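Let me begin by handing over the structure; questions about it come next.
Partial complex: the chains shown occupy the same locations as in the complete assembly.
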Amino acid sequence: MGNTFGHLFRITTWGESHGGAVGVVVDGCPPRLKLSEADIQPDLDRRRPGQSRIVTQRKETDTIKILSGVFEGKTLGTPISMLVWNEDQRPEAYADFKDKFRPSHADYTYLAKYGIRNWAGGGRASARETVGRVAAAAIAKKILRERCKTEILAYVKQVKNLVAKVNPSKVKFQQIERGIVRCPDEVAAEKMIRMIDAARKQGDSLGGVVECVARNVPVGLGEPVFDKLEADLAKAVMSLPASKAFEIGSGFSGILLAGSQHNDPFTIRGGRVRTKSNFSGGVQGGISNGEDIIIRVAFKPTATIMQTQETVTIDQKKALLKAKGRHDPCVLPRAVPMVEAMVALVLVDHLLRHEAQCGKR
Amino acid sequence: MGNTFGHLFRITTWGESHGGAVGVVVDGCPPRLKLSEADIQPDLDRRRPGQSRIVTQRKETDTIKILSGVFEGKTLGTPISMLVWNEDQRPEAYADFKDKFRPSHADYTYLAKYGIRNWAGGGRASARETVGRVAAAAIAKKILRERCKTEILAYVKQVKNLVAKVNPSKVKFQQIERGIVRCPDEVAAEKMIRMIDAARKQGDSLGGVVECVARNVPVGLGEPVFDKLEADLAKAVMSLPASKAFEIGSGFSGILLAGSQHNDPFTIRGGRVRTKSNFSGGVQGGISNGEDIIIRVAFKPTATIMQTQETVTIDQKKALLKAKGRHDPCVLPRAVPMVEAMVALVLVDHLLRHEAQCGKR
């Protein structure tokens, strides 16, 4: 249970990291949208392992295949099924994990919950599971772009204690993608790569913050009181592997201000209602106000490290875990398209939900 | 849309802050649970306005009435409908807001979304809406307590830049409730009250952090990959009015550590699998691991301040908003039972979901 996301633009993902394939079914996609694998592959390539030396080196081409829901280059309005075959399956690399729980992985909790687990890899807890999310979100992004010119950009904002300088309202896709760490601040990016390289050599890992901005979001998205836009955004990104915290707008730093400083004064600009500041982060009362939506997500240092760790066996004996398998020194560069994906899935679902109740603007 | 929360223990809340009443329908409550208004009123009293000088002074007794689903003192397994009549309705106090948007309130977004809004108060965007959540959660807490001895405690962890010292694994309900600010660190509590009093006198407001711990949570709760426990917790608390950020376990501070420091080593303690540290915050791979679940929620300084602010009118003219109505200098003391409520609702729903698929342990 729990493998479906969205109310009207619904995705259901499936697949273990070392099973035969991973995939997704998208239900509720509007009909007559031009769509082919070429719309989807680029985001998968950004998510792919092995794209640079600072991410995990698993070998996968992640070539997407559309199995249904598209006819003569257009969506039919019926479910779109897509899959990617797993190519790099090496259960032998995981043999040592058959009997021992890797610290801060999901090995123990999966076994405790289900009484069984696929020890030949991370199973559903692997970041490999996000293939389906990113593929589905490529469709969501296309709908948002075509209907509302909505643009969703994420980037690495912080690695460990190093914070990049980025203007979320101005940053461009090319600035983010020109470097392997996906940080548009070139000076910071260079330092980040050095930090990750150093951690990699020590068999260690680093965490950080991905910031994401959504521009040109229509006013009115969000369904109070439980499906407020920030609530669904929080859920969406907190369902990504390794995420530990979420902020919107001023977030934790907003509490250092008094209300008189933190309130966003309304004004008229460009013939419409705008706010002078944007501590709200584009959402007020759970509903988008047309300003840039800005969120931040903290990702912990990856649990897969190349050092010996204390753990226990499945029959409850203390043991040491010797590092094996592939090291993942920093998830952040690959987390960028994942965060974008979750934001896109939330926005397109809320766009349809809003129009369903309140009509088109 | 969006007024229902939960899959198996489902609540639907209704009611505007200045309509006739506010209430909730709980569907899916297990049958034969002893239940009366006396189980519910205490948490409503903790949520109530006017309980001290540092919160909003709206006058409401918030007396809960159970209308269905209980027979001879026990739940029937049928929907439990509960309501609280609104007593303190003063639309005249809001007359000035009929034509002007209060900054950082939901006035503008509600009108933009729905094309209509109840200007005689905050409507559904008011914290008054949480009456239904807190009432429903009192039932959830009772189920968790009786079935699993699960204990959920929230408290004020930070006001503005003042951070309290609290041990989440040891803190007791009585320590939290003995002061009006609901902070168990007595020294910090006294300072917090002074800070809020000062803001109150200036017609200003303060924000802060509520921390919440859930102890004795069964292993195995959480439904990957989208309904991971931390994802649903994040959504739950981010749907509360004025919340801006969410953390679980190490949260944002965890990214300052390397993976080798941040991973929680497994060990055997008390005859079962435990972790030596708890940076994970009680959840790994989206599933509870039996350690204390610890989350933090940032609440912005309340938008309702007693100072003149820049804004615009509904016909898009610039205007000044003169303070009126009731001042709410700090939402934190009342947010404490709200956060507990959302955590309880998530946990009980996930308890039922887990047992449905995986059986009772």
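Here are some notes:
Per-chain numbering from 1; labels A and B assigned in written order.
Please note the rule applied: contacts are C-beta pairs under 8 Å (C-beta built on N, C-alpha and C of every residue); 3 or more make two chains touch, one makes a residue touch a chain.
Small disclaimer: the values here were computed from a predicted structure and weren't measured.
For this complex of identical protein chains, the structure file gives a whole-complex count of 4 copies, while the figure shows 2.
Keep in mind that, in the parts below, only the chains that are shown with their structure count from here on.
Rounded to whole angstrom, the centroid-to-centroid distance between subunit A and subunit B, based on C-alpha atoms, equals 26 Å. Residues 1-5, 13, 101, 103-106, 108-110, 112-115, 124-125, 129, 158, 160-161, 199, 204-209, 219-220, 222-228, 230-236, 238-239, 241, 243-252, 254-268, 271-273, 275-276, 279-281, 283-290, 298-305, 307, 309-312, 316-318, 353-354, 356-358 of subunit B are the ones that touch subunit A when the two sit in their complex.
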